[in-house]
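Everything below concerns the one structure shown next.
Left out: one protein chain. Kept in place: all the others.
Which chain is which? They are A, B and C, in the order written, and residues in each are numbered from 1.
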Amino acid sequence: MNRRHLPLLVTILVFVLVYALCAAQYPKMLSFRVVGNLLTDNAFLGIAAVGMTFVIISGGIDLSVGAVIAFTTVFLAVALDSWGLAPGLAFPLIVAIALLFGAGMGAVIHYLKTPPFIVTLAGMFLARGACFLLTTDSVPVTHPLYGTLTGFYFRLPGGGRLSLIALVMLGVVTLGILLLHYTRFGARVYALGGNAQAARMMGIRAGRTTILVYALSAGLSAIAGIVFSLYTSAGYSLAAVGVELDTIAAVVIGGTLLSGGQGFVLGTFAGVLIQGLIQTYITFDGTLSSWWTKIVVGLLLFAFILLHRILVYLSARRAAGIAAGGAAGVREQPA
Amino acid sequence: MTRHLKAAAPQLAALFLVLLANWIVFPEFFHIRVQDGRLYGSLVDVFNRGAPVALLAIGMTLVIATRGIDLSVGAVMAIAGATAATLVNDGHGAMTAIAAALAVGLLCGLWNGILVALLDIQPIIATLILMVAGRGIAQLITEGQIVTFVDPALIFMGSGAIAGIPMPVILAFLALCVTLFLYRRTALGLLTEAIGINRRASAYAGVNARAVLLVAYAWCGLTASLAGIIAAADIKGADANNAGLWLELDAILAVVIGGTSLFGGRFRLVLSFVGALIIQAMNTGILLSGFKPEFNLIVKAFVILVLLLMQSGASGALLDRLALIRSRPRLAPEGKEVS
Amino acid sequence: MNSARQPALLDLRGIAKSFPGVHALSDVDFTLHKGEVHALLGENGAGKSTLIKVLTGIHRRDAGTMHLEGQPIDLHDPADAQRLGIGTVYQEVNLLPNLTVAENIYLGRQPTRLGFVDRRRMARDARALLAGYGLDIDVNAALGDFSVAVQQLVAIARAADLSARILILDEPTASLDAQEVATMFAMVRQLKAQGLGIVFVTHFLDQVYEIANRITVLRNGRLVGSHATADLPRLDLVRLMLGKELAEIESADHAHGPGRGGLCASFRDFGKRRYLAPFDLDIHEGEVIGIAGLLGSGRTETAKLIFGIERADRGEVLVDGASARLAAPRDAIALGFGFCPEDRKTEGIVGELSVRENIILALQARRGWIKPIPAAEQKRIAEEFVRRLDIRTTDIEKPIELLSGGNQQKALLARWLATNPRILILDEPTRGIDVGAHAEIIRLIRELCGRGMSLLVISSELDEITVYSDRVVVLADRRHVGELRAAEISPRSIMAAIAGTDAPVAQQERPA
């Protein structure tokens, strides 16, 4: 096994462990219905989190994803219902707008040398504000295609459903894995996050990669928005508030370092599922007041991070011990 | 002194421009009169309403200087307000309530500090925990209700005035002065900057990085709790659901506008304070302008972009600084070496 | 080999480059031929790095012409240089430790199939490429898992594979031991034979004479001479570099300090499992103890244990006869220890802080945050050391990262001298700094022990160790393997001890 994959394995292990614990208490959680729900309900989160994984591996952060999702839903609702645009036109159009928006943020980050935190914060205000300009109402989408698409699902045993949007998410996760680990672009993203200066000296155009990364994140957020719009068949300017924090948490739980240069799309996927699992568990319990829900979510997050750290620490120590014992004088010691 | 003034030029220019814009949309912007023994006017509002974010920005500056970030300050505000309100309603004196609220804030800060300094959890995630759970704790204290109180001493913290100057402004300035004293009259500021720039080298030089981190987060919790007390006193009630909601973003923004790098290191407390005033001046301007509320966020986004452009374009020195900071872990350009 | 008729591989004429306030390069010419190793030498700040950055497209030149095989070229960024066949290997910033070895070699030009990176082929190619240089490592492991030497070899392999024309080696041997250097030179010779032009920047004159065909010397941003190696005796080279005779180094004699004072600290059975075998060590007042051994032999590890950076898991420390606690650098500092680490950039300087702040940092940390050193006092201390150690800076308020390496090293030394330590550990104090600063630091070492301070000096330069040490502790395989005393100390005896052939002193206990 490669040491690089350790955090990923830990995340998956924790997911299985947590699921087992949940199922031990509520056997109904071990059903296809719950599994189907996990995938469907977290589809938009998963898609946005894939984009966030790229951004964080490149050493940045994107706070605008929730706002872009909301803008996409509002745009689609208005475009399909008020402007009478065909979905075949509206979908590519909104993705293109988002790509441009993300590229713009990437360009500001790179050329004005401003921290991504602030640039994407401004982007968040801008996208959320743009929603209000289109409409402040929540607008239902009545286009017949939506009914067709939402009505499409594979039936799982026990009343579970594998919906179209869940499939879209699984597709995006797969493509994300391919893009990150099996393309030159993916390697450039790692390079940029590992050490921007060294990457530049190795001939990587930091500007282009930065712009592409943020464009990708915004584009995926738009796809997440399309999924969200299918999920609710509506456009709403206050949709997906705070989703950026959920995605960041999912990415970090998935074993990606916020400092950049390391991480996995698959880990992010597991991180999304873990968060979904926590929510499902709390709903199954059903006795928590609003405030205890918040406290418990916080504590579970803490417990998870702690567990993750302990496992990584223990394994790293073992690995270091082996390296020092086996190859003293050749391998360098971690300080 | 002139060097300091020169470094502050972009921020002061930005503040001037925003105030000018306010004056254009509302010609009486600078009118100030005395009402019930306190100064009254839009400019006073900028300071008065800006005080909580300014307080948050003070603590946030210190945390950011250590190369960290604190997302929990908004939640800490809610906890502190809830604590103070509940205690005065239980018959404790205002002083006890305030002291307890500050102590709770300090405790929250220490918790963050422990996660970051001792458990080595990345700050953004470590403080995310309290950001999520903290508001729950505040609601637990108030049971989800707005706890209204009538204690005049506690209310004085929010809407009282001394010599015509509103209490929140006095408290924010006081906190700034105390923090400046604590960090600049002692060696704490130097040590904070040192660990923010190069934690390992500082540790090798004998700097107790953990202690410095703990102090920064604790102080951040303390200033946040003071902001929370003010926010509660201002409306004579602790609103655990909404007090300080999303203010952490404003505070971070204020610090960045103030010119402290998110990559840690050199920090500028006074300019963070100015940054908070710039943000509030912008908010007040939007309210006075009579724009539809739908435009608020768009206006805010554009003002931030313009500020960023000003900081990077108008001041080449700052651009160099940022460029240098971004490339810190790498080689310094040899061309600048002294031969 | 260097035919005058055929155009030079690379020809630079009248290159100039200035930064605000500094003329980094003025009117520099440089010519490189195929199949030669061309050493580019000069003190720190002479303009070597700037010239290289112009060559690799990181800086744009202000004036002058550049020709590659007779064609004029103009470089805008490192990618341009790469495209034209100019590859570079740096001393510090080399590759990306978070990527695998194979990814590092093929970054930007990975073999693809149907648009996707063919990882299997990439690994196969990488293995084959490295095997060609006699390197057999797991190419799918992260580069950061390997030693600096291996990383450096991978960097050269990448650069050579990438650019068939010119290879620039910017102090690539700075952190390698003799054997690793030999491996690297074998690689360089192989590349030279393939017809590459190689620019070699280094501080090690031995290495220059071992491998370079030609030497170009820069001083203060100007060209002072370009000669065939055979025509330039060592002494002349030093003279060219310094612009003066350096009698001091040549006449270095075996002048030791006043000898041993009382026992100051002693380590008994001190060690850490999987880190360093337990050792015994007594340190006396006014004594210089040299610590010798190859890179990775446990030299730096010894220092880190003594300074409390790594926590020993057995043994004890007696300071002035009393048992002491050593759990963190702060404990060590409280006992009066000081430590100048080898890796200045990441472990030594605090880059953005000023020279003054860097100098007083340790003193301030020891006093605690509550008692700041008054501003006037800080200024006095900083200025005193700037003067005494001849730290070249325009202003003590200048960020230390803008100083040259040697001056940074001296400022770090000042940081510890300001605390007036009893025991000062210097890890490679003369590495990567120019000849002048080098001599000065050696002079300082002598002066310090003359004043009763005890010194532990780690160095790869056996000549150097021989000059200043009262005693030499020799390490190998993370073990203290021997100790040499005054008269026994010579480069030869140290090497013998390292090799373990003829250790003159009884070997210490082997670890379990």
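To be clear about the criterion, a residue touches a chain if its C-beta (ideal position, glycine included) is under 8 Å from a C-beta of that chain, and two chains touch if they have at least 3 such contacts.
We take it that contacts and distances are computed from a predicted model.
Trainee: Identify the UniProt protein name of the omitted chain, choosing among "Peptide/nickel transport system permease protein", "Heme exporter protein B", "Phosphoenolpyruvate---glycerone phosphotransferase subunit DhaK" or "Monosaccharide ABC transporter substrate-binding protein (CUT2 family)".
Mentor: Spelling it out: the chain absent from the display is recorded in UniProt as "Monosaccharide ABC transporter substrate-binding protein (CUT2 family)".
Trainee: Among the chains present in the display, which ones are touched by the chain that isn't there?
Mentor: Those shown chains that the absent chain touches are A, B.
Trainee: Which listed residue, A:132, A:182 or A:302, touches the chain dropped from view?
Mentor: Checking each option in A:132, A:182 or A:302, the one touching the absent chain turns out to be A:132.
Trainee: Check the options A:183, A:197 or A:233 and report the residue that touches the missing chain.
Mentor: A:233
Trainee: Which residue numbers on subunit B touch the omitted chain?
Mentor: 26, 28, 35-36, 38, 40-42, 45, 49, 139, 143-146, 148, 159, 231, 234-237, 239, 241-243, 284, 287-288, 290, 292-294, 296
Trainee: By the contact definition given up top, give the residues of subunit A that touch the hidden chain.
Mentor: Answer for subunit A: residues 23, 26-34, 37, 40-41, 44-45, 131-132, 136-140, 142, 150, 157-159, 161, 228, 231-242, 276, 279-280, 282-291, 293-294 touch the chain left out.
Going forward, only the chains that are shown with their structure count from here on.
Trainee: Provide the C-alpha centroid distance between subunit B and subunit C, rounded to the nearest whole angstrom.
Mentor: Going by mean C-alpha positions, subunit B sits 43 Å from subunit C.
Trainee: Centroid of subunit A to centroid of subunit B, CA atoms only: how many Å?
Mentor: 29
Trainee: Give me the residue numbers in subunit A that touch at least two other chains, ranges are fine.
Mentor: 195, 197-198, 335
Trainee: Which residues does subunit C have that touch at least 2 chains other than itself?
Mentor: Only 90, 93, 309 qualify.
Trainee: Contact residues on subunit A for subunit C in the complex?
Mentor: 2-4, 178, 181-184, 186-188, 190-191, 193-195, 197-205, 261-262, 321, 323-325, 328-333, 335
Trainee: Per the contact definition, I'd like the list of subunit B residues that touch subunit A in the complex.
Mentor: Contact set of subunit B toward subunit A: 119-122, 124-126, 128-140, 143-144, 200, 249, 252-253, 256, 261-263, 293-302, 304-305, 308-309, 311-313, 319, 322-323, 326-327, 329-331.
Trainee: For a test of understanding, state which residues of subunit C touch subunit B in their complex under the given definition.
Mentor: Residue positions touching the partner: 17-19, 22, 24, 43-50, 53, 59, 90, 92-93, 220-221, 307, 309, 328-330, 333, 339, 341, 345-353, 357, 361-362, 364-373, 392-394, 401-404, 407, 415.
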